[in-house]
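Scroll down for the structure; my scribbles are underneath it.
All protein chains but one are shown in place.
In order of appearance the chains are A and B, and numbering begins at 1 in each one.
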Amino acid sequence: MKFGLLVSEGPYTHQASDSAYQFVVAALAKGHTIQRVFFYHDGVNNATRLTEPPQDDRHVVNRWSALAAEHKVDLVVCVAAALRRGIKEEVLAPGFRISGLGQLVDSGIKADRLVTFGD
Amino acid sequence: MSEQQAAPAGGPKVKKFMFVNRKAPYGTIYALESLEVVLITATFDQDVSLVFIDDGVYELVKGQQTKGIGIKNFSPSYRALDGYDVEKLYVDQASLAQRGLTEKDLLVPVEVLDAEQMGQLMAQQDVILSF
Partner (left out) sequence: MLHIVNKSPFQTSTLDTCLRMAQPGNALLLIEDGIYAATMGSATEERIRACCATLKVYALQPDMDARGVTAKLIDGVTLVDYGGFVDLTVEHPTSHSWL
């Protein structure tokens, strides 16, 4: 199956990004494909390369970037939500791209399943 | 825009999208940002329903005056929805009653559903987005 995901909260403050990540890893392990992961609301904060979490805990942003690199997962950040929160091209972590809300709707239309992770 | 979204074989796909609103306006941004998704989805010619449940019913209350809190009043956008062919707005009866509200308190025409009807409406959807 082709999965689309919506992540609506930022890293660390809510478990949403972690749950979404674990879901993606499990889906890929089962041979499914991820059509897109779309980040909205505070979820856009998953895309900044400026985070410096403590060394003994997971690096949420880098984990997403690694998924993009290893499995070509399309990580899309909503431009309007991003601009509101100061997430711009110059701070984007590898593997993320900024685009419009149309990409979320596109996922709803084209993916077989759309799963939301938020608060 | 619809042409770009056409499926490769046999015309554009129309799915039933439901947007679930359960949060009050202004205390958090979800009500505003969910409306932005609704408007975009409408331009994709999808079958859009909006439901307001729990504190989401507060989003539709008339007479929002936001000058004092210094936040933009986005409630007029609900009245603009029918201009985008988004006319299916449903409100949970129990949520209204619990909050001492009736349809007369709301700024747009809605259909009031009980829990059973709302559950059945949800069961008909292809995609449900919650904010």
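Heads up, the rule we're going with is that a contact is a pair of C-beta atoms (placed from the backbone, for glycine too) under 8 Å apart; a residue touches a chain by one contact, two chains touch by 3 or more.
Only a predicted model underlies this, so the values are computations on that prediction, with no experimental measurement involved.
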Since one chain has been left out of the picture, which residues of chain A touch it in the full complex?
1, 3, 8, 15-16, 19, 22-23, 25-27, 29-30, 32, 113-119
Since one chain isn't shown, list which residues of chain B touch it in the complete complex.
20, 22, 30, 53-54, 92, 94, 115-116, 118-120, 122-123, 125-128, 130-131
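In this section, only the chains that are shown with their structure count from here on.
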Separation of mean Cα positions, chain B and chain A [Å, integer]
24
Sites on chain A touched by chain B in the complex
6, 8, 40-41, 80-81, 100-102, 104-106, 108-110, 114, 116, 118
Once bound in the complex, which stretches of chain B touch chain A?
1, 5, 7, 13, 15, 17, 29-30, 33, 36-37, 40-41, 43-44, 46, 126-127, 129-131
